[in-house]
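Right, one structure below, let's go through it.
The complex is shown incomplete by one protein chain, all other protein chains being positioned as in the whole.
Chain lettering (A, B and C) follows the sequence in which the chains are written, and residue indices restart at 1 in each chain.
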Amino acid sequence: MQRIDNFKSIIDKYKVIFFDAFGVLKTYNGLLPGIERTFAYLEAQGKEYYIVTNDASRSPAQLAESYHRGGLNFINADRIVSSGMLTKEYLDLQVRDGIVAYLGTVNSAHYIESQGLHTLPVSEIDDSNIDKVNALVFLDDEGFDWAKDLNKTVNLIRKRTIPVIVANTDRAYPLTKSDVSIAIGGIAAMIESVVGKQFIRFGKPDSQMFMFAYDLVRAHSSITKSDIVMVGDTLNTDILGGNKFGFDTVLVLTGNTLQKDLNTRITATGIIPTYICETAVIEDDGLDLK
Amino acid sequence: MQRIDNFKSIIDKYKVIFFDAFGVLKTYNGLLPGIERTFAYLEAQGKEYYIVTNDASRSPAQLAESYHRGGLNFINADRIVSSGMLTKEYLDLQVRDGIVAYLGTVNSAHYIESQGLHTLPVSEIDDSNIDKVNALVFLDDEGFDWAKDLNKTVNLIRKRTIPVIVANTDRAYPLTKSDVSIAIGGIAAMIESVVGKQFIRFGKPDSQMFMFAYDLVRAHSSITKSDIVMVGDTLNTDILGGNKFGFDTVLVLTGNTLQKDLNTRITATGIIPTYICETAVIEDDGLDLK
Amino acid sequence: MQRIDNFKSIIDKYKVIFFDAFGVLKTYNGLLPGIERTFAYLEAQGKEYYIVTNDASRSPAQLAESYHRGGLNFINADRIVSSGMLTKEYLDLQVRDGIVAYLGTVNSAHYIESQGLHTLPVSEIDDSNIDKVNALVFLDDEGFDWAKDLNKTVNLIRKRTIPVIVANTDRAYPLTKSDVSIAIGGIAAMIESVVGKQFIRFGKPDSQMFMFAYDLVRAHSSITKSDIVMVGDTLNTDILGGNKFGFDTVLVLTGNTLQKDLNTRITATGIIPTYICETAVIEDDGLDLK
Partner (left out) sequence: MQRIDNFKSIIDKYKVIFFDAFGVLKTYNGLLPGIERTFAYLEAQGKEYYIVTNDASRSPAQLAESYHRGGLNFINADRIVSSGMLTKEYLDLQVRDGIVAYLGTVNSAHYIESQGLHTLPVSEIDDSNIDKVNALVFLDDEGFDWAKDLNKTVNLIRKRTIPVIVANTDRAYPLTKSDVSIAIGGIAAMIESVVGKQFIRFGKPDSQMFMFAYDLVRAHSSITKSDIVMVGDTLNTDILGGNKFGFDTVLVLTGNTLQKDLNTRITATGIIPTYICETAVIEDDGLDLK
């Protein structure tokens, strides 16, 4: 049986806390009630924190704004590391010019715009511009016609030998208490198997996400891996990825992993968090914010 | 280097010929010019033949009709074995009552109707009837709204522990000389990976397709496996499946496998046809039909 | 929650019973105490039965002998359908001459010997005979030097474009109450991924196993699929395969599937047996054998 730890006592042991977003800070229902107390405590204790999230549907600024709307004013854009940011870095470094075709909303394409590159939805690719397409990005499951544009995407990839980037590896995300939605990572996996090519995937559990965040921390302080703890709700992304990168990890039970399945899942996968907590929300009387 | 054989001389050696449809008898362009000569010769020689096809979009009667429209009058419904027929047999044997939800056209659902079962498109499943759904079938890539109905399908499978049948395992099919279309087998594979369950898949290379056809032949004659040759254009469905079942096989080069890639593909996959022919069309002067 | 049925009452409903061997009739410990009563009852009731087993390590005659030694005298060689028999049929039909190289014991190679073929352990393949090797068979995890002969096997497959047959798809088998052993199917999967070729695999859940047994039954009686029930301990071989072939199925809890994991496993896999029974052993007082 696994020991259940108190989240506040774990925070006290580390200098930097990395948080997954979905299932840890928020659910389909909005922010977790009381999660603002956790961030108030982090601020009061002078702890550093980052949100490390598989999300390419919006820019860090827009993600931060959504936290502010929910009353979590502490979280600013510079605290957010998303798989979308890795996608933008890749385009900056590896695609010199031409068109970046994408699947997703117009909004999701805005912030990956790079100097010299022109983003264009797959629906607007035709014989007149296909030769200028130098990369393809899977950004979001919304904003396009699945039947029409996914077939178009398959044929684009067959005709152009170009890098194909998946900006979020998740296969599904929760929509309501009982329903999920197919995520762009699931759609990309289908296209990958149809065309038989290997795409470039950004997102946890891949180390590159953790490195991006780790680099931000090290830019202004002499932190090492053992000073950092990663908090997540999903064994095979947050916990596997954080652990492999060398961070201690906290599994919280407010998202993908339920208390009743806990032991079964840990034994079945062999993925073992350093700590397990019911929630990342600190209890009301647990605060010392004076 | 592989030897190229003459198709007519192969026919002469066997009592029964099984044909794949797409890439062998027809392409995106319609029937192969001259293919009617092959069937005239088979008839003249008293050879038996069957079409063994991964197709669940139409009934055998409708498939036969499409051959007739193209001038291939020999091929009747009782000569056609489709993955859709295996799906119907499964529903007959294993699903006693209730609703069979499906993805596909209304037409594709017609012929899988079974006594006591009611077919209903996924789009019409809701809280009022979800508890009566006792099976789900992937039939065709057309006839539904991909974004809306695939998400609905994922949640249906998560809520009901029921058999899920994929009536065609192909991941893509040719649309024009240069373009392909995602097939229902590719879509089903995505849903399978999103929900993490194992679906029941009918279609070549699975032995059950060959057995169904073999049983039809044996119903009226004392044929053995070595009397039958399977003709196909695809190494990892027609040739792998036919060979494993114990049939000799002919790879034709009018479909998925191109002459220039032939040796590479055979060496790479380790799938070796008994014979290789340029086409299943018999030359004009090669006929002896008097 | 799943209903637990009485095995005897299920037998009464069918004309033919197919049994998996391991986990159903026997365990690492030998035959299940009392299993002879089940076969006495089957005989008394005039039911037909077959053992359908993923086992290529011995011939049906030798397998029958092992049942006799355990006191189960009813089971003769003609009641046993093994994945090894499918391998032999394949070699008979598809490999005309030359050497069949194998991994396994000398004993396991005996019964796959076919007219015109010469079986030779991989360890005896060298430059002088490699060009005569026309097939390779994975038979058993014993009888060879893993490090030396598996490396030799990889290079044999890279040099010869020949059919490679896996005569048992199981990845592991129970050795004691707590320990398992890697099976030849697991070893073959490793070699398959190292060489990147597709092997021919015989064994449940593949339909060909069930067809082989079904053909034996039909050879002397007018049985249909709905007269047959498949009894097994493993969801993704016995139950998935039997169900897909069109048989009703019984999951017993004396082997791979434990009572405590039952609901989780059925929900997780989506593989649903027609019935669930604690054991295939009929209770002492449940017999009517006069």
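Going forward, contacts are C-beta pairs under 8 Å (C-beta built on N, C-alpha and C of every residue); 3 or more make two chains touch, one makes a residue touch a chain.
Fair warning: this is a prediction, and the values are worked out from it, not measured in the lab.
Listed residues A:45, A:76, A:221 or A:267: the one in touch with the omitted chain is A:267.
Residue A:90 is the one among A:22, A:90 or A:111 that touches the chain not shown.
Seen from subunit A, the chain kept out of the figure touches residues 89-90, 93-94, 157, 161-164, 195-200, 206-208, 211, 225-226, 236, 240, 243-246, 266-272.
Interface residues of subunit C facing the missing partner chain: 141, 145-147, 150-151, 154-155, 158-159, 171-172, 178-182, 186-187, 189-191, 193-194.
Just so it is clear, only the chains that are shown with their structure count from here on.
A separation of 41 Å divides the Cα centre of subunit A from that of subunit B. For the pair subunit A and subunit C, the distance between C-alpha centroids works out to 45 Å.
Work out the mean CA point of subunit B and of subunit C, and you get 28 Å between them.
Not a single residue position of subunit A touches two or more of the other chains.
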